[in-house]
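Questions regarding the structure given below will be posed in turn.
The other protein chains are all here in position, but one chain of the complex has been omitted.
As written, the chain order gives the labels A and B, with residue 1 at the start of each chain.
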Amino acid sequence: MKTLTILLLVVLLSLLPLFAGKYILYMTIHILLLSLFSLGFNLLFGFTGLLSFGQAGFYAVGAYACAKILLSVPSLLLGILGGVVMAGVISFLLGLLSIRHTRIYFSMLTLCFGMMIFSLAWKWRDMTGGDDGLVGIPRAPLEIPGLWKINIATMESYYYVVLVSSLLAIYIFYRLVNSPLGLTLQGIRDSETRAACVGISVRNYRLISFTIAGLYAGLAGALLPPLENTVAPTVAHWSHSAEPVLATLLGGIYSFAGPIVGSFLFYIIKDIIVRFTEYWLICLGVIVLVLVLGFRGGVASIFYGKGGRE
Amino acid sequence: MKMKEIIRTEGLAKYFGEMAAVHEVNLTLQEGLFSSIIGPNGAGKTTLINLLSGYLLPDAGRIFFREADVTRTPPHKRVKMGISRSFQIMNIFPRLTVFQNILLPVLSRLNKNSRPFSALKNNKEAVEETEKILNEVWLWEEKDSPAGKLSHGGQRFLELGIAVAANPQLCFLDEPSSGMNPIERVNVLELVKKLSGERKTTFAIVEHDMDVVFSISDWIVVMNRGEILAEGKPEDIRNNREVRDIYLGEEI
Partner (left out) sequence: METLAFQGLVGLSLAMYLWLLAAGLTIVFGVLGILNFAHGSLFMLGAYFAFTFYGLWGINFWLAILLSLLTVGIVGYLMERLFLRHIYHLDHAFQLLLTFSFILIFDDVAKMVWGGVAKIPAMPSFFEGTFSVFGRLFPIYNIFIIGSGLLVALVLWLLFEKTWWGKIVRASASDREMASAIGVNIPTLFTGVFVLGAMLAALGGALGTPVRVVAPGIGAAMIIQAFIITVIGGLGNLKGAFVGAVIVGVLSAYGILLFPVFELFLIFVIMAIVLMVKPQGLFGG
């Protein structure tokens, strides 16, 4: 039953450009980006038990790295790969520093690192364009030199680039969480002391989780510049770090698909609310309040019940 | 066959502020002998287990596992070397299923728990071993329930299962029947006896139930106020004047 739904969804998404206009495609791309961003975040939070308020920093690294590459070498593949790799490296290094601490200190440290990246992005004009950001980023063609070159200037074709990348990344993530590695991370979340006492090096696995979260944030970030043609420092701000937190909380922090469902709900709710009132933050705040007080498993827990994974 | 020592401490001490929780402890446990550590509340039994399993670092003294100095070895490394433990306050993985609770330590033992892409059920060796252990600890029926939803007794069995899943050479059980009613208590200690008989593991338990202690143990260590008051075979301990004194008239 589940496989059928997923298959239907993939087919629907693949055929979307045939009947949907530019705006819907644009929205869907953003939903996919938030999904990737949130999946990474939730590997850390729902699966490993670490709440990071600084993931936007790695998103920004991915975005800026991709942008800088595209501004000199118009190859989409290089830009995206470069963005992901840079984000992975930075998250590994910052992870080394952050992972020795837990809970509140960890959350504050990640907030700190995220804002450090923000302040660099905001002030370092020569490198990042300062508060103006980087502009004129081309939606460079997808090419493997010597083999082929696909021009993806249109929204439809870029949509497919994002869709394919996302589906691939989601599949990899699925394999990850259902593997021994995924089980180990969840064990660490459930009981850090117990995990150590069955032979698991808790620190090493937390670092792995942190780095993977950074890679996914970096991928989401790297896919942004070709879409918007600009990158601004706001992508690194802690308020942006809050988006995957909220989306995941909405969808369900203990389920694999929670972040994806939550991202979809996040944009739908935002879209609907914004039509009626400009006070979208208060609605979001109330939703989070209700979720934390009564539905900590998110939408997923309403469908699958609490306790254990689905 | 000469008995080999499996773990030995020299001058082990741990202080909390001014108070010595464990003081000048020179303990030797022999491989193959079922040992019990007894003593009044606050005697330092749990602290000793914490020191031996690596959960706490000592302020003085050394610990030798076989010939290796493990005094400052972190817990996860001690597990890999062959020392395992269970906890007095329940320490299972509540959101994982019972099956996963056992699968994880088994995978860890097989050094396969970092594989990022293989589906869990494809790790045949680990899965088979997990099934075996689940049967050993009488939890086969509940294997797909979230561990947090088990009954108290079931969780105690699971604790034991996790402790032996690492296939340890030395296993410390910290009050394995704590908080249980008499019937459950009998069951848990039956299980401990069974595991001790079936596996090549040396068990050392902290326990308060004297009947159990005297019926099950080959060796008893009595602690009081952070020090070892006496140790020996059950009948020697039974006749020991000082031991009787600290238990003040309790029938032992």
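In the analysis below, contacts are C-beta pairs under 8 Å (C-beta built on N, C-alpha and C of every residue); 3 or more make two chains touch, one makes a residue touch a chain.
What you see is a predicted model, and the numbers here were worked out from it, not measured in a lab.
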Not-displayed chain touches, in the whole complex, chains A
Among A:Phe113, A:Tyr159, A:Tyr216 or A:Phe264, single out the residue that touches the unshown chain.
-> A:Phe113
Full-complex contact with the absent chain, from A:Val73, A:Leu97, A:Val164 or A:Val274 = A:Leu97
For the chain that's not shown, point to the residue among A:Val245, A:Val261 or A:Ala300 touching it.
-> A:Val245
Provide the residue numbers of subunit A that touch the chain removed from this figure.
-> 45, 51, 97, 100-101, 103-105, 107-109, 111-113, 115-116, 119-120, 122-124, 238, 242, 245, 249, 278-282, 284-286, 288-289, 292-293, 296
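The definition used in the following text is that only the chains that are shown with their structure count from here on.
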Separation of subunit A from subunit B, taking each centre as the mean of its C-alpha atoms, in whole Å = 42
In the complex, go through subunit A and note every residue touching subunit B.
-> 172, 175-176, 178-184, 186-187, 189-191, 193-202, 205, 208, 254, 307-309
Show which residues of subunit B lie in contact with subunit A when the two form their complex.
-> 53, 55, 74-76, 79-80, 84-85, 87, 91-97, 100, 103-105, 107-109, 112-120, 123, 126, 145-146, 148-149, 162, 165-166
